[in-house]
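Complex shown without one protein chain; remaining protein chains in place.
Coming up: chain A.
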Amino acid sequence: MKVKYFAWVRERVGKAEETIEPPATVRTVEELIAWLSGRSDAYAYAFEKPKVIRTAIDHAHVKSDAAIAGAREIAFFPPMTGG
């Protein structure tokens, strides 16, 4: 699946997007964040406060317990500040 990062999540991870293949045991957004956090210090820093991170699956907001099965694109970003 494709993963995208925005704003300070992007800056901390050090890239805007990538393709990942998490193991089958990673089933929810929450579990994906934990799995990503274990990849490197940069990811751990980006996701150090997982409750602050907002997630979208295929362009729609989801909660942290949402299933990631079948997702084409998952995006992680801070609370929005547009308008």
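Here is the rule we use: a contact is a pair of C-beta atoms (placed from the backbone, for glycine too) under 8 Å apart; a residue touches a chain by one contact, two chains touch by 3 or more; residues count from 1.
Everything below uses one rule, namely that contacts and distances are computed from a predicted model.
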| item | value |
| --- | --- |
| Protein that the absent chain corresponds to, by UniProt name, given "NADH-quinone oxidoreductase subunit K", "Molybdopterin synthase catalytic subunit", "Hemin ABC transporter substrate-binding protein" or "Chemotaxis protein CheY" | "Molybdopterin synthase catalytic subunit" |
| Touching residues on chain A - with respect to the absent chain | 4, 6-8, 56, 59-61, 75, 77-83 |
